[in-house]
Structure formats: structure tokens, C-alpha cells
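Shown here: the complex without one of its protein chains, the others still in place.
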Amino acid sequence: MNANKIYPWYFSSGAIVLYLLFIVAPALLGIYYSFTDWNSYSSEKNFIGLEHFRTILAGDPTYLLFIKNTVLFTLVTSIAKTILGLFLALLLVSGVKAANLHRMIIFSPQVLSFLIVGLVFKSLLDPNNGFVNVTLRSMGLDVLAQNWLGSLTWAMPSIMAVDTWKGMGYIMVLFIAGLLAIPRDYYEAASIDGAGFGQKLFRITIPMLMPTITIATVLNITYGLRVFDAVYVLTNGGPGNATDVINTAVYSSFAKGYWGLGSALSTILFVIMAIISFFIIRLMNRKVEY
Amino acid sequence: MRLRKRLASIGLNVIAWLLSLVVLIPFVVIVLNSFKSDAEAKVLKLTLPEKFIFENYKIVYEQGHLGGSFFNSLLHSGASSLLLVFVVAFSAFTLSRNHSRLSKFLYFFLILGITLPLNYIPLMEVMKSMGMINSHLGMILLYTAMGIPISLFITYAFVSNIPKELDEAAIMDGCNGIKLFLRIIVPLLTSVLVTVFVLNFLSIWNEFTAPLYMLNTVEMWPMTLAVYNFFGQFSAQWNLVSADIVLTSLPVLIVFLIGQKYIVGGLTSGAVKG
Partner (left out) sequence: MMRKRFIFSLASVLLLSTLLLAGCNSGKSTEGSGKVTLTFGTSQSGIPRTGIMQTMAKEYEQETGVKIDFQVVPDAQWRDLIKVKLASGEAPDIFNVDVDPLSMPANVRPEENAIDLTNEEFTGRMSEEILPTVSHNDKVYGVSFAPTKIWYVYYNKRIFQELGIEPPTSYAEFKAISQKIKDKDIIPFYQAPASGWYQVLPLFETGPNYEQTAAGTYEKLNNNEMKIADMTQLKTVIEQLKEFADLGYFGKDFLSNTVEAGIEAFGQEKAAMLLRVPGTEKEVSEAYPAMKDNMGFFVMPWGDNQTIGVNPGGSAAMFGNKNSKHPEEVLKFFRWITEHDHLQRVFDEGEGNLTICWPEIEPKLTQDYIDYEKNHEKGTVMQAAVKYIDPQWMDIGKDLSGMFAGAMTPDQILQNIDKRRAEQAKVLKDEKWQ
């Protein structure tokens, strides 16, 4: 049985062609631009080598702040979405009434674009008239009413909370698919052997879910590192630079017309993400083959 | 024992409803707001409108070019998600089964796309050189390409879980590549493929940066840009903006509702078979 006849490589040709044209070509061009002084003020593109990279990696505290924020955002939202997604999936698969309805409701924020979500939450979180604070005050909980998007302590947590609200449904759906693929016989056999909920969870469910958990983790991490909409729409990196992440810095570089510098930042982000993803995928391949 | 189970069941139901409510409230606020008058809607509140003003929807529909842009969104999202499913299914199948070094390399090469940030300026240049700026075909192909890395990643994982014995049995029965694929593999992949379709449909529907750069005329704009245009002109009128949001979100909600059934159907039949 000739593997190449049965699984011919040309089946993938469609994907490869599209990918090369629309993703790889622009990316290579972008990387090339990182080495030029290209900007919106002149049409020349002069090669300047590693100068942009030197500027960025010279240890300027603002750049370090972006990186710190990006990492913080990624870690917190990945963990939150995974735990909440799993919890919700378990809840809905365990025979709760109207599970379909709940699944639909919890997933639905995914349906909206962040532009819309941002507009809505900016209004809801307004410290003076926003729904959240008004409700807290009407319940006598004035103390809890904060300047959610405008204070140094609460801006980042607020962004992370809104992003989790929006994103947990997606992860939940993935986990539901994964959970439903676990054969019931395993659970029945375990029950007969006298296993309790905790044992079932940790001995059967989670090991069987490893592929799904890995997918969810990769998706969460790549989303977190590349996050832009959430931060831009809610606070635009404010107050000051407190919530700026790498991609908002890239965007403001581009917006100012510093296209070479922006491309360089983008390239650095790509390298970081490629390295991290490579390690995660390597880990996954090992785990699945047991 | 029975009582415990009962309490646990009720407890779970309560938690489910509480969580759903938390998610639901912002939506309710928007919908209520879309029927309010200008003055009432200055700030988003969870109160019933004095009068249900349906004209808001009419204004939004006319001023926001919603008819044409709906068709554009539908075309872009639908066609590219379909194309994506085809392309990804074929690729995931061969790349995961064929254990040659070339396949492994191609797979990782394509997956790398998950990490690649999109730089719109070179992208514009590339698309321009292909004559794909401001064209439906260009957008569809672009969206398909954008969706390949993650969709391939997910589908590949699921294909790997289909036991190879099935393949071998089919081959012994005389199937070649494409027959094996269509008769055996695809049916088992239905739930994943539907999931891929739905998830991509949603993300493309909400895509607004790509069309902002690649589409030049208002006739080509999808609904997200129409909202933008609308918001640009009527930013302070929350009642109209809310109506716009409702109209833009309804189609995707419907797609999700329909897609939901298939996901459940596919998955339960898979579980029953074991």
C-alpha cells in the first residue's frame, strides 16, 4: 500500500497555494520592511539593517511595559477561559435542563465583533452613569463602584474580564465537543468500580481531554499574545500607557506612519509567538502518542 | 441519596441560569435601548423604553446601507467558510495520514500561520498586484487563507483520532484515496467540519480591518463597515447604534443556532457508535 497514492500530497495543494499567496508573501514582505526606514512621509525604502531592532530591544522601559502587559493578559485570560470553559462545558453536559439554551446564550458574545462589545462595555463601565456602578450604588454597595476603565488598578483587570466574558463561550464549545467524544462506557465502568466524581474527573475526563485542552491552550495563548481589539477599543492602552500591549504599540507605530518600525515590532512578536507555539505543539505531539 | 442528587441537580441549574444571566444582561440592554427615543438612550440602562419606537430600525436600515452590506457579509462569510472546509478537510486528511517528512513539514509550515501577524500594508500590495483589491473574489480567497492555519490545526487533531484500521479495511475493499476520503473519513468528520464552518463564518462576519483596507467602494462593504460608517455619522445616538448592532448580530446568531443542531447531532451519533 503506497502511502503516497492513497494520501496524495496534492490534496493539500489548495491550502498551500492560498496560504503562500495571502499569508506567506505579505509576511515575508513585512519582514523585509523591518529592515528598511520605510515611512508614510516618503516613498523611498532604504535598507537600514538592524537599526529598528536595536531601538526596540535597547531596554526602553515603555517597550518592556508592553511585553509585561501582553504576557500578563495572555496568562490570566488563558487560565480564566480554560477553567471557566471547562466548568461550563461539564455543567452543560451533565444533564442540566435547557442545556442547549444555556450553551447558546453563553456562546453568543462570540458572535459580536469587539468593536460592538467595546462600545457597549465602555458605556456599561462608565464610572458615573454606567450600568455596573449605578446598580452597585442602588444596592448600597457604593464602596465597590470603581473607575473601571480609568484607574491604574482596575483598567487591566476590567479588560481581561470583558475579554473572558466574550471568549469563554468559544472554549466551552470546544470542550463540549471533546467531552461528548469520550465514550460513556468508560464512565459506566468506573461507576461500577465505585469511582466518585473527583476520580472520574481526574482519571478519565481530563486525560481524555488532553488534545482539546492543548488546542484550547494554543488558541488562548496565540490570541492573548496577539490581542489588539480588546485593549484598543476599551482603553486604547490607557490610562497613559498602563494597558498598552505589543499589538497596540505596533498599531500606533503604523498610525504615526513609521511603517518600518512597526513592521519590526510585528516581526519580533511573530518570532516570540513562533517559538512559544513550537514548544507547545511539540509537547502536544508527545502527549497524544501514549 | 435521592435528595442529594435532587439538590445537586437544582444547584447546577441555578448556577447555569446565573451564568447565563450575566452573559445575557448586556444583550438585553442593547435590545431595550434600540427601541428608545434619542433622549432616553443617551446612556445604556436596563429600563424599559417609554414607547417602543420601531422607526429606529427603519432609519438604521436605510441610512446604514444595510440591505447591500448584508448580502456582502453573507457572500464573504458563506463562500469562504465553505471553501475553507473543503480545502482544510482534504489537507488534514492527507497530511495526518501520510507520515512522510514532506507532510510533516507542510503541516508545521501551515500551522505557523497561527502566529503570523497580519501586516495590512504588504498585504495590500500583494493583493493589488494580483488585481484583487476591491473584489469579492479577492476577499473570499483572503478570508479562506486567513482561516487555514487554525482550522487545519483543529481538523488535523480530530482526523488523527480516527483509527487507521478503518482506512486499512477500506483499502482492502478496494478503495483508493478519494473514495476512502469521501466514504469513510468525511462522515466521521462532520461535526468538526461544521464547527470549523460555523466558527469561521462568525469570525469573518465580524471582520472589519481587512475590508476597511481592501474594499474601496461602499457597495462592496460588509455589515461591519456599514456599522462603522453609521457610527461615524451618528455616534452619539445610542438608540440607533443599538438597533444597528441588533440587526448586524441577528444573522450570525441564526447561523449559530442552526449550526448548533448539527454539532450536537454529529457528536451524539459519534458517541453512540462508541
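Order of writing sets the chain letters: A and B. Residues in each chain are counted from 1.
The working rule: a contact is a pair of C-beta atoms (placed from the backbone, for glycine too) under 8 Å apart; a residue touches a chain by one contact, two chains touch by 3 or more.
Bear in mind that the values here come from a model prediction, so they are computed numbers and not experimental data.
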item: Shown chains touched by the chain that is not drawn here; value: A, B
item: Identified contact with the non-displayed chain, of B:32, B:53 or B:83; value: B:83
item: Per the touch definition above, residue among B:59, B:171, B:186 or B:253 touching the missing chain; value: B:186
item: Per the touch definition above, residue among B:7, B:169, B:218 or B:250 touching the missing chain; value: B:218
item: Option from A:88, A:149, A:162 or A:230 whose C-beta touches the chain left out; value: A:149
item: Contact set of chain A toward the excluded chain (per top definition); value: 37, 39-41, 43, 122, 126-128, 147, 149-152, 236-242, 251-252, 254-258
item: Residues from chain B at the interface with the omitted partner, ascending; value: 42, 75, 78-79, 82-83, 86, 120-121, 124-125, 128, 133-138, 140, 182, 186-187, 212-213, 216-220, 228-229, 231-233, 235-236
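To be clear about the criterion, only the chains that are shown with their structure count from here on.
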item: Whole-Å gap separating chain A and chain B, where each centre is the average of the chain's CA atoms; value: 16
item: In the complex, chain B residues that touch chain A; value: 9, 12-13, 15-17, 19-20, 22-27, 29-30, 43-46, 86-88, 90-91, 93-95, 97-100, 102-103, 106, 108, 110-119, 121-123, 125-127, 130, 141-142, 144-146, 148-150, 152-154, 157, 160-161, 167-168, 171, 176-177, 180-181, 191-192, 195, 199, 202, 206-208, 224, 227-228, 231, 238, 241, 245, 248-249, 252-253, 256-257, 260, 263-264, 267-268, 270-271, 274
item: Residues of chain A touching chain B in the complex; value: 1, 3-9, 11-12, 14-16, 18-19, 21-27, 29-30, 33, 88, 91-92, 94-116, 119-121, 123-124, 126, 129-131, 134-135, 165, 169-170, 173, 176-177, 180-185, 211, 215, 218-219, 222, 226, 247, 250, 254, 259, 263, 266, 269-270, 273-274, 277, 281, 288
